[in-house]
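One protein chain omitted, others in place.
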Amino acid sequence: MLGFELGKIDPSARIGRNVEIGQSVTIGCDCVIYDNVRIGDNTVIGPHCILGEPTMAFYRDASYDNAPLSIGPNSLLRAGTVLYAGSVFGEGFQTGGRVSIREGTKFGRHCRVGTLGDIQGLCEVGDYCSFHSNVHIGQLSSIGNFVWIFPYVVLTNDPNPPVGPMVGVRIDDFAAVATMSVILPGVHIGSDALVGAHALVRKDVPAEAVVVGNPARQIGTIHDIKGRPDGQAVYPWREHFDRGMPWEGIGYQAWNERRRAGLA
Amino acid sequence: MLGFELGKIDPSARIGRNVEIGQSVTIGCDCVIYDNVRIGDNTVIGPHCILGEPTMAFYRDASYDNAPLSIGPNSLLRAGTVLYAGSVFGEGFQTGGRVSIREGTKFGRHCRVGTLGDIQGLCEVGDYCSFHSNVHIGQLSSIGNFVWIFPYVVLTNDPNPPVGPMVGVRIDDFAAVATMSVILPGVHIGSDALVGAHALVRKDVPAEAVVVGNPARQIGTIHDIKGRPDGQAVYPWREHFDRGMPWEGIGYQAWNERRRAGLA
Partner (left out) sequence: MLGFELGKIDPSARIGRNVEIGQSVTIGCDCVIYDNVRIGDNTVIGPHCILGEPTMAFYRDASYDNAPLSIGPNSLLRAGTVLYAGSVFGEGFQTGGRVSIREGTKFGRHCRVGTLGDIQGLCEVGDYCSFHSNVHIGQLSSIGNFVWIFPYVVLTNDPNPPVGPMVGVRIDDFAAVATMSVILPGVHIGSDALVGAHALVRKDVPAEAVVVGNPARQIGTIHDIKGRPDGQAVYPWREHFDRGMPWEGIGYQAWNERRRAGLA
């Protein structure tokens, strides 16, 4: 297909110095790949992407050298994605269009960041996390594995804006934060917890808790939730959902037993 | 004017196979037009746009063929708009900069989507709808005619995130949803209703109702609203506003009578 031949580097792409490109990599038209970028095998970079965007120091320091950017194999970056220098992305990383991810960030394996996502840098994210469109992940956020963050959620980091000092949000494995919620600085969201839509979370959320409202208060645990439309249990979600997860097709329990046995 | 000569196709644009381009179409620089796109007469495509962006199946299926994308005549797409394959846009469609609209979507005639709008696909939108900047329209949304959606509104679709099953929001003719409101999955907003700013709408909203707050509750009907600054009636808005509407210059009532008589 025009402008996007799989496995080819479009001749209009600009490729900097010391760029390592794996086997069968696709780079779309009008991309800019700055110095010291490494792209794993079979990765697809859509048109108009910028990889290794220089940090502010570039404009101030004549001896600036671009920090390395590493993108794992089998990744897919949609058109217009901008990744700054100095971050690391594990295999199977996926972005929607026009995602921005700043420096000093580490994503694990098989993570997804939806359209317009704005990851502010200096963050750590585990494996198999799914961020829907237009999330804002403030600096110093620390996010576990299998975490879901829905559109327009903001993780903040300044308890006394703009004075600081900054303190990040921490979110544990399997938690889900629904659309348009704001998590205040330093809040810890426990594993499997669920934050309802449009909440303002000012206090720590215990594991498996469900919190809603502005300000958010706990209304129960995930075991109290009757799924719509039929009233069946739907949480913990990992026992009822497997698309794109490592337990796809076998179920979480079977996968977890295999994992504990060292087989997965 | 440089880089944007009306009625011309910039030589830097990449044009795929089986692309139908109408009379007097403008295509700006660095655009990518993938296979099977149809562009109606007198339409203007700004620089850096991508039309017919392939769906995920492209990366997985060697026999993939891009679904057709059709853009009606007299449309205007601002710079950086991305429209996926497999959608249909009626005449007079307008986008602000960097709009994204995914596959399987149908917009009627004379709709507008403002800067950074994120239409997630599998949606249906009627005629003369106006979406301001940065709206997020979840999959399976169904929107009538003459609907207004203001900045940062999110229409959701998953009652048990991330488990599903997805159920879309439905909004009837002439309704307006003010900025930063979230509409929960499956909610039905009746015709001429008004959702106030920063509301969380969990229940259906009757026709002509006004709802506000988090969670939203009904505080009256649109007939109770005294317009600012002078206390005059301003709703239903169609009787007090006509810019860009088919009743511009003649008023809603006269137009509606003509329409009923089969004249408009």
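For reference, chains read A and B in written order, and residue numbers begin at 1 within each chain.
Basically, a contact is a pair of C-beta atoms (placed from the backbone, for glycine too) under 8 Å apart; a residue touches a chain by one contact, two chains touch by 3 or more.
As the structure is a prediction and not an experimental result, all values here were calculated from the model.
*Asks:* One chain isn't shown here. Among B:S70, B:T115 or B:N145, which residue touches it?
*Replies:* Going through B:S70, B:T115 or B:N145 one by one, B:T115 is the residue touching the chain not shown.
*Asks:* Would you mind spotting which of B:V25, B:V44 or B:L69 touches the chain that isn't drawn?
*Replies:* B:V44
*Asks:* Of the listed residues A:D41, A:D118 or A:E239, which contacts the missing chain in the full complex?
*Replies:* A:D118
*Asks:* Against the chain that's been left off, what residues of chain B make contact? List them.
*Replies:* 1-4, 6, 28-30, 44, 47-48, 76, 78-80, 96-98, 115-116, 130, 133-134, 148, 150-152, 176, 178-180, 197-198, 213-214, 225, 227-229, 234-235, 237, 240-241
*Asks:* At which residues does chain A meet the chain that is not included here?
*Replies:* Within chain A, the residues touching the omitted chain are 14-17, 30, 32-35, 48, 50, 53-54, 58-59, 66, 80, 82, 98, 100, 116, 118, 120, 134, 136, 152, 154, 156, 159-165, 167, 180, 182, 184-186, 200, 214-215.
The criterion applied here is as follows: only the chains that are shown with their structure count from here on.
*Asks:* Could you tell me the distance, in whole angstrom, between the mean C-alpha positions of chain A and chain B?
*Replies:* Whole-Å distance between the two chain centres: 27.
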